[in-house]
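Here it is, the structure, as structure tokens.
Of the protein chains in this complex, one is absent; all others appear in place.
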Amino acid sequence: MPLVTIKMFEGRTEEQKKALVEKVTEAISETTGASADSVTIVIEEMTKNHYAVGGKRYSDL
Amino acid sequence: MPLVTIKMFEGRTEEQKKALVEKVTEAISETTGASADSVTIVIEEMTKNHYAVGGKRYSDL
Amino acid sequence: MPLVTIKMFEGRTEEQKKALVEKVTEAISETTGASADSVTIVIEEMTKNHYAVGGKRYSDL
Amino acid sequence: MPLVTIKMFEGRTEEQKKALVEKVTEAISETTGASADSVTIVIEEMTKNHYAVGGKRYSDL
Amino acid sequence: MPLVTIKMFEGRTEEQKKALVEKVTEAISETTGASADSVTIVIEEMTKNHYAVGGKRYSDL
Partner (left out) sequence: MPLVTIKMFEGRTEEQKKALVEKVTEAISETTGASADSVTIVIEEMTKNHYAVGGKRYSDL
């Protein structure tokens, strides 16, 4: 049941993404008691021109 | 008013997507009483390396 | 795999919500070929003071 | 703290997107009292074949 | 067409939320050329025990 969305910048390797979903699933299962099989994770990659903090896009810093 | 987001794997044809939004809009209108015109649908396509269940990405199965 | 989020105003009955997820799942399965068992739907209810079109909240119309 | 997601059609220039995050951050800070530095904005671009109102995709109008 | 979601802490007044959607709609219309009528805004309020940065929930700071 836990549905997880992870938005992050482009550029991670496939190995990093593989480890990411594994470790995050473990972390959720350990702390909430949800079974690992019930954890769904969606990765959404972003580009720096589409992400801003304080009115500034990371592509404009 | 109903705002619908449908996340699914890449690969459906334009014909399938056309039918998808039509039928989902009908289903929502019939069951909730919302007018079809008020139903907004956003399709978001995903790749298998960005979708995981039980700590495994579909690209690693 | 299709992950669906339906945001709509509060006020539908449990019967309406039951029919909603049933019919939307059918619509998605029929048109995309995804198996019904793979369709996940999340309903998110909203209040009229938290929904605006054209700069006007529905609670202020 | 305010986390803002703006989904819009592809096609705006980088200048428009730069001004967009600036002005939206100002608008949020002015009206809610949140500091501008605490406002995070994510832009998500869409294509017309993935956006439908009233059961019709904009690409099919 | 621009679909905007604003997640922020509970506690703003109805007057602040009214001004928020007005000003954000203006900001989007001015900078992207989208007509104000096409801008949809959803406000989603959060509590401090459900928001964390750096592994710390705001309710635990």
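Note that the chains are named A, B, C, D and E in the order they appear, and that numbering of residues resets to 1 at the start of each chain.
Everything that follows uses one rule, which is that a residue touches a chain if its C-beta (ideal position, glycine included) is under 8 Å from a C-beta of that chain, and two chains touch if they have at least 3 such contacts.
Since the structure is predicted, the reported quantities are computational estimates derived from the model, not experimental observations.
Note that the absent chain touches A, C, D, E when the full complex is taken as a whole. Summarising the interface, chain A meets the missing chain with residues 1-9, 12, 16, 19-20, 22-24, 26-28, 30-34, 51, 58. Touch with the hidden chain on the side of chain D covers residues 3, 40, 42.
Touching the omitted chain from chain C are residues 14, 17-18, 21-22, 25-26, 36-45.
Keep this in mind: only the chains that are shown with their structure count from here on.
Between chain A and chain E, the least number of touching-chain steps is 2. When the C-beta pairs in contact are tallied for B-E and for D-E, the bigger tally goes to D-E. By the residue-number overlap criterion, the interface of chain B with chain C counts as same, with over half of its numbers used by both chains. Computed from the mean C-alpha positions, the centre of chain A lies at a distance of 24 Å from the centre of chain C. Of all residues in chain C, those touching 2 or more other chains are 3, 7, 51, listed in ascending order. Two chains count as a pair here when they touch; such pairs are A-B, A-C, A-D, B-C, B-D, B-E, C-E, D-E.
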